[in-house]
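Shown here: the complex without one of its protein chains, the others still in place.
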Amino acid sequence: MRLWWEVARRGFRRYATYRWATVAGVFTNSVFGFIRVYVYIALFAGLGDRIGMWDLKDTLTYTFVSQALLMPLYLWGWQEIAETVYSGQVATDLYRPFDYQLYWLSQDLGRATYHGLMRGIPPFIVGAIFFDLRLPMDPITWVAFIASFYLAVIVSFAMRFMVNLSAFWILNERGVHSIAASAWTLLSGFTIPIAFYPDTLRGIVRTLPFVAMFELPVEIFLEHAQGADILATLAIQAGWGALLLLAGRFMLNAGARKLVVQGG
Amino acid sequence: MTASIELRDARKTFNVYRRRAEARGLGRLRRDRSQVHAVDGVSFSVEPGEMVGYVGPNGAGKSTTIKMLTGILVPSSGYVRVLDLEPTRQRVDLARRIGVVFGQRTQLWWDLPLQDSFDLLRHIYRVPEDRFRKNLAEFGEVLELEQFIATPVRQLSLGQRMRGDLAAALLHDPEVLFLDEPTIGLDVVAKARIREFLADLNREHRTTVVLTTHDMDDIEQLCKRMMIIDHGHVIYDGDLETVRARFGDESVLIVDLVEAGPPIEVMGARVEKVEGPRQWLRFRRGEVTAAALIAAVAAKAEIRDLELSDPDIEDVVRRIYVQGMDR
Partner (left out) sequence: MQYRLSFALQVVGTFFLSFLDFVAILVIFHHLPHLAGWSIGEIAFLYGSAAVTFKLSDIFMTNMDRLPVLIRGGSFDQVLTRPLGTLGQVMTGDIDIRHVGSIGQGALVLSIGISRVQVDWSPQKILVFASMLVGAVLIFCSLYVATNAIAFWTMDAREVANSFTYGGNAMTQYPLHIYGVWMRRIFSYVIPLGFVNYFPSLYLLGREDPAGSPHILRFVSPAVAAGMCVIAGTIWRQAVRRYRSSGS
């Protein structure tokens, strides 16, 4: 247990050294937040009151929360494991005396904590200064949101883990990665809230694991999920996380076997 | 006749920022600024057709000088002219007439076959078709490029790549060739081949060559004139023999004897250190050749293995400072 804590800390510190990148990132995240909100303002101006449970304030809040979650969930461009496969480093890594997947997961949780604090909170604050956002008043919401945050990171990690492992079989993991990134960017609720989708489509998308990354944590933050619903939401996230991590382990074993047979 | 290269009191100063590691909190954000005078008042001129060596220890300012001459760096002050052009302002015009080879980096395209790099360069430098063919044939033969001209550059050995780089730098018949550590990392055979090529080039094409190097043997075999730079100053400008005669040119022969024994005494060599069966013998190349020394040692003791350390510019520079120069 102590080991995983240390690894997580290392993940945190690794990203903490990129100070200017963080400042640049906060700027970028904020700018995109601004660009996105005005579309929703125009939408609600024409529409009136609500779409389902969402009003304008909800949607503006969602915009900045999703911008804040962007880096912690590392939607685009995380290819570290694939790079170790291509460089051959993975062979050494697999021989280390600790669990490979848990190692990367711990590192990622440390990283996500840093990104959540330094690249997540600041853009949200910028948004809150300029727009009327909804901040949860209930302390339970905050606790639930933090739990939901980490579960979302786990789900995102599990998916990124598997996509990276495709490097064992495919020469250009980038191709697979960009298709996967398109899928989860849209279907997780990042591009536009799943709640805005036409009914049948919404039903289908909500059965997919991707909602566990953005839509569900946002529902908790906006307090659309109350009481028992919160537990149900967290359970769904946890369920998907466990399932995907398990799938990842199968994939890892398959990849490791291929490595032994082919010799890297 | 105007000089090919002329520098008068050229200077290049860099600002170096170092973060204060000891400070706590915000104090760490402030940085100490110090200045490094990489080139501190260098003056010399090189006539057309000369082949000069530009030597010095690491950090002496060799590469910085070359970068100023080729237009990569802008001098902090001073007069710099190559082929009567100012490298800073007339970079593109100058680039057409010079060739540059960096020992540690390649100008060839990494993923493409060597031939493709040559073709690309022909277009970049706008070399007429027939001149390109003639040059390629000539260099190809002397440097023996035929064997690997179709191989991607990333698969070439260091020696092959260096030969490719040399050919590439000369395809457009430059009047001046700058070489920054061209023999670094090469084995003895490769070095000899490169040196032979450069000597021929200078002799037959009258190309002005400026060669920076760490390796005294490069100078010995190629340059009548050498300049020694240290800490941004040119501390010597003349021929190699004078330096040798004045400061000796000491090398060390390391012998591994079959069994440990007392320090070997031979003419012209002094035992510097003994560690079990291994002995370090220091000698002056002007006084006794390595071959003669080895023969003499072999006559006195059974040698299992030996190693000859290259003559070292750091040694010479150190000795220049210690003993002073006759100006």
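Letters are used for the chains, namely A and B, taken in the order the chains are written, and counting of residues starts over at 1 for each.
Keep in mind that, in the parts below, a contact is a pair of C-beta atoms (placed from the backbone, for glycine too) under 8 Å apart; a residue touches a chain by one contact, two chains touch by 3 or more.
This structure is a prediction, so every number in the text was calculated from the model and none was measured.
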Touch criterion as defined above, residue of A:Leu186, A:Leu208, A:Ala238 or A:Leu259 at the omitted chain: A:Leu186
Contacting the left-out chain in the complete assembly, out of A:Leu3, A:Val31, A:Met53 or A:Val143: A:Val31
Spell out the interface residues on subunit B facing the chain that's missing from view. 14-15, 64, 67, 70-74, 88, 91-93, 95-96, 98, 100, 102, 105, 107, 124-125
Counting contacts across the full complex, list the positions on subunit A that touch the omitted chain. 18-21, 23-25, 27-28, 31-32, 34-36, 38-39, 41-43, 45-47, 51, 170-172, 174-176, 178-179, 181-183, 185-186, 191-192, 196-198
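By our rule, only the chains that are shown with their structure count from here on.
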I'd like to verify one number: the distance from the centre of subunit A to the centre of subunit B, where each centre is the average of its C-alpha atoms, in whole angstrom. 53
